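As you look at this complex, bear in mind that one protein chain is not there, while each of the others sits in place.
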Amino acid sequence: MPSAAATLKPEIQFATLDQQGETAQLGIWVFLATETLFFGALIFTYYIYRMSYPEQIAHAAKDAVLWCGSVNIGLLLTSSLTMVLAINAAAQGRRRELVFWLVATVALGVIFLGVKGYEYYLDYKDHVVPAANYVEKPGEGPAGEMFWVFYFVATGLHAIHLSTGIGLVLYMLWRVSRGEITPAYYAPLEVVGLYWSFVDVVWLFLYPSIYLVGRS
Amino acid sequence: MKVDAKEAGALPFVIAWLLMVGLVGLSVWTAFLPIGVWSPIIEFTVAAAQTATIFILFMRLKGPPSLKWLAAGTGFFWLLFLYGLSMTDYTTRSSWPS
Amino acid sequence: MSIATDVEPSFLESENTLASWLFTKDHKRIALLFFASITFFFFIGGFAATLIRLHLANPEGLLQPAMYNRMFTMHGIVMVWFFLIPSIPTTLGNFFIPMMIGAHDLAFPRVNLGSWYVFNLSGLVLLYALIMGGIDTGWTFYTPLSTNYASGYVFAAAMAVFVNGFSSIMTALNFVVTIHRLRAPGMTWMRLPLFVWGIYAVSLVMLTATPVLAMDTMLLAVERFLGVGMFDPTRGGDPILWQHMFWFYSHPAVYIMILPAMGMVSELITCYARRPIFGYAGMTMAMMAIAIVSFFVWAHHMFVAGISVYSAIVFSLLTFFVAVPSAIKVFNWTVSLHKGVISLDAPMLYALGFVLLFTIGGVTGLMVATLAVDVPVHDTYFVIAHFHYIMVGGTVSAFFGGLHYWWPKMTGRHYPELWARFAAILTFVGFNLTFFPQFILGYLGMPRRYYTYPAEWQPWNLLSSAGASILAVAYVLPLVYLGWSLLYGRRAEGNPWRATGLEWQTPSPPPKHNFETTPVVTTSPYAYNPEDGSYVTQDGTAYA
Partner (left out) sequence: MYRWVPFWPNTASLQGVVVNNLFIAELALCVLIVGSVLAMMATFVIRYRRGSAASRGELVHKTWHWEIVWTVGTLVAFLVLFGWGAGIYVWLYQAPKGDIEIYAVAKQWMWKFQHPGGQGEIDTLHVPVGKTIRVVLASQDVIHSFYIPEFRIKHDVVPGTNQVVWFTPDKPGTYRIECTQFCGVQHATMIGNVFVMPQAAYAQWLANQGENESLAQQGEALFRTYGCSGCHGANSTVHAPSLDGLYGSLVHLQDGSVRRADEAYIRDCILTPRSFTVAGYPPVMPDFSGQISEGDVMKLIAYIQSLSSRNTRNVDSH
């Protein structure tokens, strides 16, 4: 056994490692509640405007690249799966499997960002990037531009969150290599997993808001 | 089927994953049907179902500490305040939109 | 145990390199770091306030109009986000929450330290904006003035507020989790001291309100920086949407300021009246009710802003509901004096001042909650006076009261009692002289944020400015004598006030990890007996 696990003690304010791990989980859940409100407020502004300019925004939203968004939702759902399998592997002490699933998670995240980047490129060619090369299309009015502002703010913030997630998973890989993630104490990995899955959930709501509503 | 991290196999998660990907398909399909207001309703029901799956199964909302439920619910619950009370203004303001 | 206490040095003395402070994980040291930061910002905000009052002493003024506008904006931003909101939670809360619940530290010490760094980072961004020339939008950043018309560093200031929110969230998250998970054995929810309840309630509000403001300022910054439309009416945006989201945070923010103060005052009144609080359960419920209902009332800042009449009616009604728990609290504090053994030490003077000033602020709050009365007094000095009674008369009084009360515990030294009483009375007098005339000015019709005014209002303005100079002295005075006491103050024993809380059952100043052994709690928090002067501390020890 690596020595780190044998000498692992809870921090001074905790009685047991279990208490420490569960407290960390509670902490990240509370943090995710604030994230819910953060993205929820953004979606709130979007729907206020969408309520006011239903046709113009629906018109603008049809220019969002549906296949990119759909591929990405698939990628993220899959990454949530690989993440949970990584946690299971950690809890059950299967280290090679753990590393494999973590690498897979990072890979899926990176592909997501790649697809997103390509989508931005397509958007740029379509002249829908506000403040860069936006050209108002007939029938959209100023509300069209507001849609694209929302689109870039929302997807941009999501991409920042996802990049943070990728960084955290890489950090976890490093800790795994140092033997610090063991069946006795893998709370850090669980915390990262919760964050990762939540970033996935954000996309579950952004996806229909941006790509689907008003398509028909 | 066991879902606790200590003893879970891959199977329940793979099944849930397949279901969720299937739901995405349903969502995209209904988006193109001429069913008016029903299509966003279906799309968001799908999103809510996927969220519930991820929260409960993948993020193990069921396990200890039990307060996780409270924390997870609070964010969504508080959003209701923002959405609901703002609507008292936006649904009745006569000079909006301009 | 007593031997171990002698051996373990206090948290102040255990190690004293610069790094041991800057990278400390000890909640007590982090509290002192926060103390330094918010004191700095308090005096920056106070400096601006002093200039404002000097300027308004006569209608011709002292500053250029643009400079005056920058001053009140700076006063607002600094005082709200860099003093009042963090004041009690990050300093007294940080120091005493773990001690009061019998924990060795907060749940996430690194997050706690991070919060301090993030706070200072946001402070630096704000100082940059101020030094580069400041901004003149008012602390409310109303669009489209802030996005399209105002000169100055609106983007930087908005980012400062945005980053500051992270600090709030980190601190609040820590408190919520700590209070849920790290209470000592026997410390049930109904045995928590009311200060802990106050901090718990305020953390809940911080966690749920701050993200909405973060998103709002984010969109403002995007609009300002990139020149795209979001709240701009000429591009289809709704300026009132900014206000909705801004007040969704900033109204609860008022309760963020007052809830810890309410908890603080409950500690002070029980200790100096030597009797249990009247209606403990009612007090806890009132605080939680305030925390939640505070989210239902934000649009009462917008009664004349152009929201729909129906919406205004709904929000007015809800605002009256939030006043009910506040009324309960005032009633309970007052009755808590009944049959006590009352000594008017400095902390108690601050606490009694708090109750009175909060009551005046509260009843004038009823007036502005009434729709028809809000129409004439909205955005006038009446509102200025009203919220200063709550925030300065309330929060700052309670903060100073708590600071004096816990000073011996934090530093191991007594403050000079006579000077402190003098400062407390001076605060009360100066405060009323400053802000009461503003009620009158407001109803006479003087709008806020005016750099000049018709000459007929000068007497009231002059009176207010005179009061402000007294208030300034009353705020600088503690800085002097508390500083003095650090070096020359009488050494404090563990429990000089014979108080019941767990935090007092340690040496002063406390050792690094608070308790040698985790205490076991057996009683309710305020087991004072006024009849014979006996009391039982929370760890079950009875004293005659």
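In order of appearance the chains are A, B and C, and numbering begins at 1 in each one.
Convention: a residue touches a chain if its C-beta (ideal position, glycine included) is under 8 Å from a C-beta of that chain, and two chains touch if they have at least 3 such contacts.
Worth saying up front: this structure is predicted, and the values here are computed from it rather than measured.
Undergrad: For the unseen chain, which displayed partners does it touch in the full complex?
TA: A, B, C
Undergrad: Given that one chain is not shown, which residue among C:I30, C:V196 or C:A273 touches it?
TA: Residue touching the absent chain, from the options given: C:A273.
Undergrad: Please pick, from A:G40, A:G69, A:G141 or A:G165, the residue that touches the omitted chain in the full complex.
TA: That would be A:G141, which touches the missing chain.
Undergrad: Considering the complete complex, identify which of C:A19, C:I131 or C:A372 is in touch with the unshown chain.
TA: Considering all chains, including the one not shown, the answer is C:A372.
Undergrad: In the full complex, which of C:R448, C:R498 or C:H513 touches the chain missing from this view?
TA: Among C:R448, C:R498 or C:H513, only C:R448 touches the chain that is not shown.
Undergrad: For chain C, which residues reach the chain that was dropped from this view?
TA: 65-66, 69, 136-138, 142, 144-145, 148-150, 233-234, 236, 238-240, 273, 275-276, 278-279, 282, 303-306, 309, 312-313, 316-317, 320-321, 323-324, 327-328, 330-332, 334-335, 337-344, 352, 355-356, 359-360, 363-364, 366-367, 369-376, 378-380, 440, 443-445, 447-454, 460, 530-531
Undergrad: Quickly run down the residues of chain A that touch the omitted chain.
TA: Listed in rising order, the touching residues are 52-53, 55-56, 139, 141-142.
Undergrad: What does the interface between chain B and the hidden chain look like in terms of residue numbers?
TA: 94-98
Quick note on the criterion: only the chains that are shown with their structure count from here on.
Undergrad: Using Cα averages as centroids, what's the distance between chain A and chain B in whole Å?
TA: 15
Undergrad: Which residues does chain B have that touch at least 2 chains other than itself?
TA: Residues 65, 67, 74-75, 78, 82, 86, 96-97 of chain B each touch two or more of the other chains.
Undergrad: Please set out, as single numbers or ranges, the residues of chain C touching at least two other chains.
TA: As it turns out, chain C has residues touching two or more other chains at 180-181, 207-208, 212, 236, 238, 245, 248.
Undergrad: Where on chain A is chain C touching in the complex?
TA: Contact set of chain A toward chain C: 11-15, 19, 22-24, 26-27, 30-31, 33-42, 44-45, 48-49, 52-53, 130-131, 134, 141-143, 145-146, 149, 153, 157.
Undergrad: Using the touch definition from the top, list the residues of chain B that touch chain A in their complex.
TA: Touching chain A from chain B are residues 5-10, 13-14, 17, 20-21, 24, 27-28, 31-36, 39-40, 43-44, 46-47, 50-51, 54-55, 57-59, 64-65, 67-68, 71-72, 74-76, 78-79, 82-83, 86, 90, 96-97.
Undergrad: Note which residues of chain C are touching chain A in the complex, please.
TA: Residues 98, 103-109, 111, 169, 173-174, 176-177, 180-182, 207-208, 210-212, 214-216, 218-219, 222-223, 226-230, 234-238, 241, 245, 248, 513, 518.
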